[in-house]
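Quick one: structure below, then a few questions.
Excluded from the complex is one protein chain; the other protein chains are retained at their positions.
Up next, chain A:
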Amino acid sequence: MSFNAVTSSFKVTRRRKTPLAETLQVGALAGFAAIGFALIGAYVAMDKRHVVEDTLTLSQIAFALMAIAAGYVAGRDRQGRPSGTRVVVHGAVAGLTAGLCVSALVLLMGSVSLRATLVAASPMLIKALSLGAPIGSLQALVQLPALGALLGVIGGLFAAMPSRYRRALTYGFAFVLIAGLFRDVFVSVLDNLPDLNGPDWEVFGPGGLNRGSALLLLVGGALFCLVRDRWNAQIDPARRARSSKAGLALLLVGVLVLPLVTNDFVAQVAMLVALYMLMGMGLNIELGLAGLVDLGFVAFFAVGAYTVALMCSSGPLAVADVSFWVALPVAVVLAAGAGMLFGLPVLRVRGDYLAMATLGLGEIIRVLVLSDALAPYLGGSQGIIEIDHPRIFGVSLQSPAALYYLALALAGVVAFISWRLQHARIGRAWLAMREDEDVAQALGIDPVASKLLAYTIGAAFAGAAGAVFAALVGSVYPHSFQLLVSINVLAILVIGGLGSLPGVLVGAIVLIGLPELLREFGEFRYLFYGIALVAMMHVRAEGLWPATTQTQENARA
């Protein structure tokens, strides 16, 4: 082959697709996403959850969002602007294509049984996808592409509308989705409110929002967004500062009264969030500030938990029987000590190698507590049980609400320490080390000492989290300290924003709180994790609530 032939064939592959081909591709992509969603069983599982009572289920919303997204993308021209006819025609074509893909799946499932390989391709799925039409009827097959086309046009129009209204609509929709999805939480709040003898009107049905309240929330959310944007557009900084302070105070009050106005289940979830916040803040010191990738973080969590277990258990393995308040500082110190001990050899390696070394460390601890050799002392796979609950002024902290306050108080203390450290001399040194280790050394920063300090403090925070964990659960088992815990904490930081304290809170709520509240979809939890992480890296690599310097930089760039 001559050189010319090579270059020309290269050109062929690089030629741009026609707009129609691109639109078809976008539609097919949405269609395949929908098929995948259905075939892993998510559609049937989420179809049971009504967001709007008897009107919209969660899986219907997911499908609709895929078609709308396809229309939104297809409705824009190459420069990313929405343009006249494209919005309608291409939006419709994209949505239609997506709908056809799903129809094809329904047709296929109707004629061949896929269940041998795909368990989720059940009659229930066919029924759900038929949207109430007779199964196998023409209507069932045609309505999906038609709906898809309609939603695609909506997506296109969505792309074309002024961003102000687009934001407002998104807000309204988010309000409805959140209220519908977390119905149980809101219902528990409403149940706890005094009965005002108002009109006999229920906001929530047995499964989700009632239609009237959904509409009200949609409009209310949109209006809220418009009013807020207008408010934010005002340049008076004092007024804005006041309103943001008020928002913060409101948040604080919400956090404090949360277990009082909701039920035990929500309090338990909130407690778990606080616990992961504790760990997240520990890893934030290591990774967020000092840039040390630690995949064995769970090791220090385990040290803290086992210390409290051994010191506070009334079971046969107890080495002491002291109160939680004595065991807590011991656990923190031991975890810090473990951090220092392991840090010394491990911290001389950099970057990827550090990740590997710490990964090994985490596994060593888990295997050790599981081992038969240490079973007489640590209980092996039987773990340690009958750990006493913490007592305060003679009152045993047993209710989820009380334990939530305990975890919250510790998280507050740790947040304060973190915040002080971050803005102290050592915090600067960590940042410098993270940015450029050579230069930091050449400016007089001792790399081993500062890294070791970060590692030790991070381990101490994890130890505190472990101590609380043992006291909360009342028992510890080796399987509670798997690699997954380390990865969860890492994901919290990545989602929230590395090096950002509020980011830890946001990350813990998104990755720990929400999945716990949506327990019924537990099997899709890690699917959600994966999608969230990939999407974050594309859309907001700096995290949901990034550290301030990064926002400044982006604002200038």
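Just so it is clear, a residue touches a chain if its C-beta (ideal position, glycine included) is under 8 Å from a C-beta of that chain, and two chains touch if they have at least 3 such contacts; residues count from 1.
In this text, contacts and distances are computed from a predicted model.
According to UniProt, the chain absent from the figure is "Branched-chain amino acid transport system ATP-binding protein", selected among "Branched-chain amino acid transport system ATP-binding protein", "Quinol oxidase subunit 1", "NADH dehydrogenase subunit L" or "Carbohydrate ABC transporter membrane protein 1, CUT1 family".
When the full complex is taken into account, the listed residue touching the unshown chain is A:A442, out of A:L138, A:A233, A:A442 or A:V539. In the full complex, chain A touches the omitted chain through residues 425, 428-429, 431-432, 435-436, 438-447, 549-550, 552-553, 556-557.
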